[in-house]
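Notes to accompany the following structure.
This part shows subunit A:
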Amino acid sequence: QETIKVGILHSLSGTMAISETTLKDVMLMLVEEQNKKGGLLGKKLEAVVVDPASDWPLFAEKARQLISQDKVAAVFGCWTSVSRKSVLPVFKELNSILFYPVQYEGEESERNVFYTGAAPNQQAIPAVDYLAKEEKVERWVLAGTDYVYPRTTNKILEAYLKSKGVKSEDILINYTPFGHSDWQTIVADIKKFGSAGKKTAVVSTINGDANVPFYKELANQGIKATDIPVVAFSVGEEELAGIDAKPLVGHLAAWNYFQSVDTPENKAFIEKWRAFTKNEKRVSNDPMEAHVIGFNMWVKAVEKAGTTDPDKVIDAIVGVQVPNLTGGVSEMLPNHHVTKPVLIGEIKEDGQFETVSQTDSLVPGEAWSKYLEGSRDLIADWKTLKCGNYNTVTKKCGA
Partner candidate 1 sequence: MTTQSVLDKQSIVVLSLLAAVAVLVPVLNGLAVPGSALHLSDHLVPLLGKYICFALLALSVDLIWGYCGILSLGHGAFFALGGYAMGMYLMRQIGPRGVYAHPVLPDFMVFLNWKDLPWFWYGFDVFPFAMLMVLLVPGILAFIFGWLAFRSRVTGVYLSIITQAMTYALMLAFFRNNMGFGGNNGLTDFKDILGFPLQSASTRRVLFVLSVAALGAGYLLCRWLVGSKFGKVLVAVRDAESRTRFLGYRVEHYKLAVFTISAMLAGVAGALYVPQVGIINPSEFAPANSIELVIWVAVGGRGTLAGAILGALVVNAGKTWFTGALPEFWLFALGGLFIFVTLFTPRGILGAGQGLWERAKQMLGSKPSRSSFSGGGVVP
Partner candidate 2 sequence: MLSVENLSLYYGAAQALRGVSVDAALGEVTCILGRNGVGKTSLLRAIAGHRPISDGTIRFDGKDISRLQPFERAALGIAYVPQGREIFPLLTVRENLETGFAPLTRPERRIPDEVFELFPVLRSMLHRRGGDLSGGQQQQLAIGRALVTRPRLLVLDEPTEGIQPSIIKDIGRAIIYLRGRKDMAILLVEQYFDFARDLADRFVVMERGEIAQEGDRDALEGDDVRQRLAI
Partner candidate 3 sequence: MSAPVTPTLLYLDDITVSFDGFRALNSLSLAIDHAEMRAIIGPNGAGKTTMMDVITGKTRPDQGTALFEGSHDLTVLDEAAIAELGIGRKFQTPTVFEMHSVEDNLLLAIKDKRGPFLTLFSRRTTLERERIEVLLERIRLTAHRYRKAGELSHGQKQWLEIGMLLAQEPKLLLIDEPAAGMTDQETADTAELLRDIAKTKAVVVVEHDMTFVRDLNVKVTCLHDGSVLAEGSLDAVSANERVVEVYLGR
């Protein structure tokens, strides 16, 4: 019997395996579940798993292989932006579909890619707003790993904060290399910066392996959330499962989903997830939810289009709505981003998050940031304008 193939392009080895392996598992579960429901268009789904091994060019190679050799109908994959950048040309050239489930720096909207993770306006900005309002923060440390995502996010935040009247001397920007493990100096600096009498918070775009030693050092130097809260954009339940969370209670994270969200959808999902992985303690996190949303949207779009043909699916998927796990209904926007609620959570002793703030309505993802000079005038609209970078001033698409 013929099947519809779905490509799963997540690193199972190398530095990113830490984060990505779970996403592969989620995808396998979703595919299995869909098959239980009778498959798609009367055919069974078949997951094709490959391991791009945290090696960026290998991502491109594997993407090419999935599309042209395995003839998958769509690919769910990538974590880091660089891996996405690496596969982008492949998807454009071979005209296939990628669902990218991770928060990222924005500044991109491609016809063949659907961004189901958060854009900066769905994560960073609400987080800063929360701190300024709820915690009366006046002084900001923007600490990040030295690469594009943190740099861009911090650029956006810096512009945003300044537009809110924060003075330059109240912003400290600090970059560290990947995998930085000796945080003594930097944490001490943060402590110093924070003891100037004004309420201070750290906005952390620190990524990957460096987080654990960072939090361990925070705990050891006795920086408590009540003194200097840290809000992070890439620390979720998975990451916390590897740290002793007790000293971190009260530090924050901004996401579009928390495992602790109390909705029937989420409860059902977690139950299925644990049954599927046969692990009663397995945690769930935001990018997983993004894959759930993305996968369901794709299924709906395929059903709507009646085919898996990428062109038809790309046209059909805009406007598709599926319930997310936080009780709302997410919609695929014409700019290929989705609407999501923004949740701010505080870390609890058990490594879960306590939602302390949630936007009233869903926030639509913005591909282009208002706070960056080059992209201020750009919009993306693949429905009517058929363009990912339409310039509203020159009224031209791209070039």
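For anyone wondering why these and not others, all candidates are chains of the complex that A comes from, given by their letters.
Points to keep in mind about this one:
The rule is simple: contacts are C-beta pairs under 8 Å (C-beta built on N, C-alpha and C of every residue); 3 or more make two chains touch, one makes a residue touch a chain; residues count from 1.
Quantities reported herein were computed from a predicted structural model and do not represent experimental measurements.
Within the complex, subunit A makes contact with only one of the listed candidates (1, 2 or 3), namely 1.
By the touch criterion stated above, subunit A contacts candidate 1 in their complex at residues 12-13, 49-53, 55-58, 60-62, 64-65, 67-69, 80-82, 85-86, 88-90, 92-93, 107-108, 146-149, 151-152, 155, 175, 177-178, 372-375, 378, 388-389, 391, 396, 398-399.
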